[in-house]
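Moving on to subunit A:
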Amino acid sequence: MTGLTVRNVSYAYGEKRALDDVSFHVPQGAFCALLGPNGAGKSTLFSLLTRLFTTRQGEIEIAGIDIAKHPRKALAKIGVVFQQPTLDLDLTVHRNLSYFAALHGLSGRQAEGRITAVLERLDMAERATERARDLNGGHRRRLEIARCLIHVPSVLLLDEPTVGLDAASRHAITKHVHDLSSQDGLTVLWATHLTDEIGPDDQVAILHRGKLLDQGICRDITGGAPMQDTFLSMTRAAS
Partner candidate 1 sequence: MRLATLLASAALCVPAAADEMWISNEKDDTLSVIDIETLEVIRTIETGERPRGITFSKDFSVLYICASDSDSVQVMDPETGEILHDLPSGEDPEQFVLHPNDRHLYIANEDDAITTVVDTETRTVIAQIDVGIEPEGMAVSPDGKIAITTSETTNMAHWIDTETQELFANTLVDSRPRHAEFLKDGTELWVSSEIGGTITVFDVETQTEKAKIEFEVEGVHPDRVQPVGFELSNEDKTAFVALGPSNHVAAVNPDTYEVEDYILVGRRVWHMDFNADKTLLFTTNGVSGDVTVIDVAKREPIKTIKVGRFPWGAAFRPTN
Partner candidate 2 sequence: MIDAMIALRAILIREALRFVRQRSRFVAALVRPLVWLVVFAAGFRAALGLSITPPYQTYITYEIYIVPGLCGMIMLFNGMQSSLSLVYDREMGSMRLLLTSPLPRWWLLFCRLLASTTISILQVYTFLAVAAVYGIDMPWIGYAYVFPALIVAGLMLGALGLALSSAIRQLENFAGVMNFVIFPMFFLSSALYPLWKMAESSALLRDICALNPFTHAVELIRFALYGQFNAVALGWTILAGIVFLGFAFWGYDPARGMKRG
């Protein structure tokens, strides 16, 4: 099975349960919004998906690879954009990308080719020599998305990537990532608490207090009503 699969995953910080028997599947090439208020367990799930830590309860498959059994193979298939900025602001755009490429074993001409490709894909080719510090917030985010594509992953994980951005930048980034799934066939998991970033044809998984409340195609879940209202009523009912 390809895409992204989470099966019966639980995780606790000591006594506190952060994830409780969470299961969902994102098919290859689909865009899935992981929707949940702050503290729902989104970041914990992301940490498990990126193997910052591991759990014994449940299974995670990335592009069909079990992350517990073949962690490094699975990691090679993932592109991640973390909620916190992870750029070296004092280094140039190009340096940031080549550093990341090297962490994935890419160097020389191979790395150069990939860097050019991802910068063009995100419409940032002309900014290669600028210092990351000189980019605005939207462009920094776009650079991080470009970066996570360098090693040609098949699954993209983005943890609230639009936090702190203005409306125009948010819109542009949301569109870019939607394109990556629809045009390039990448599987996308997009964590957010902002419902307006979700299109009617997107997949949605709603997480609240560590539990998955619902999942499916957005329009099926809302039945045509605004996502915002559905989300609020669901989380209120669960409280």
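As a working rule, a residue touches a chain if its C-beta (ideal position, glycine included) is under 8 Å from a C-beta of that chain, and two chains touch if they have at least 3 such contacts; residues count from 1.
On how the list was made: all candidates are chains of the complex that A comes from, given by their letters.
Because the structure is a prediction, the values reported are computed rather than measured.
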item	value
Options 1 or 2 - which one, within this complex, touches subunit A	2
Complex interface listing, subunit A residues touching candidate 2	13, 43-44, 47, 50-54, 71-73, 75-76, 78, 80, 82, 84-86, 88, 90-91, 95, 98-107
